[in-house]
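Take a look at the structure below.
For this view, one protein chain was removed and the others were kept in their places.
Let's turn to subunit A:
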């Protein structure tokens, strides 16, 4: 936690994006999380991704629940819309907001406690419905705010800071997101921004339910020997399946164009994801393959990171429900509430 405000000065040579903003313009309040928290690196990555995509901050709605992770939307995009909801209820609040106004970019930020325990059902239903959102779980495997109990994502056999061994099986949110039909599924690590920033950028560009599980070490309660979500453990067991570049007509976010097999995935808004495959056999369009790949590596104790699955032709909840395109707040009163004659007609059609 920092007690002084971050100085307003910035480097005089900072680059500006297409909107004329520097990355500092995408910051929020100063973080009150513990020094070194992985969540702060995810915050920095979201800032970097939004800056790189030249997103207008007022077009973003950031929604969260309760917990360390759910505090983080206060620390980025200070000029966007925000809603800090009840514990585990972020997905339904986000779904409601999305249904009311599809013009905004929805960023759901949650934690392993918020999404894998109390909000598990909410998480599942928002994914299966295909809400157009970027759902980021800042996953540290521990309840930091209540001093270090195992969360539902803590691996069986891993140890708490006090030395207790976890005997419960872990929930793998990525596996479940794949099973529930998320159309963009990725996992990354807060300590690897080179991978994480383009993943977030690609998820934001993706139309449909995008899910990113980010392993984010809790420096206070889950960064010790025996933890499977510490900086050292994740670095040692990380198997990156690919690296991304996101190109949106302007500068690419990453500029490392080393030779290798590159698969360009075109989204239906015309933007492109250039997918650099490390594993020659890996096909990010194969949901079943991704599930198998994930399970096989998990059995070996490996943490698979990168873009695991994407459906570039995905549709979303609005298309399923055939909703009106205009945001509800832009509709005239007589359109929103057309009167009893129309209601009678609808009722009659249902009889």
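Here is the rule we use: a contact is a pair of C-beta atoms (placed from the backbone, for glycine too) under 8 Å apart; a residue touches a chain by one contact, two chains touch by 3 or more; residues count from 1.
Please note the rule applied: contacts and distances are computed from a predicted model.
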Record-based protein name (UniProt) of the chain missing from this complex, from "RNA polymerase sigma-70 factor (ECF subfamily)", "NADPH-dependent glutamate synthase beta subunit-like oxidoreductase", "SirA family protein" or "Branched-chain amino acid ABC transporter permease": "NADPH-dependent glutamate synthase beta subunit-like oxidoreductase"
From A:14, A:100 or A:164, residue that would touch the chain that is not displayed: A:14
Options A:109, A:219 or A:240, residue touching the unrepresented chain: A:219
For subunit A, residues in touch with the removed chain: 1-15, 24, 31, 34-38, 40-41, 43-44, 190-191, 193, 217, 219-220, 223, 231-232, 235
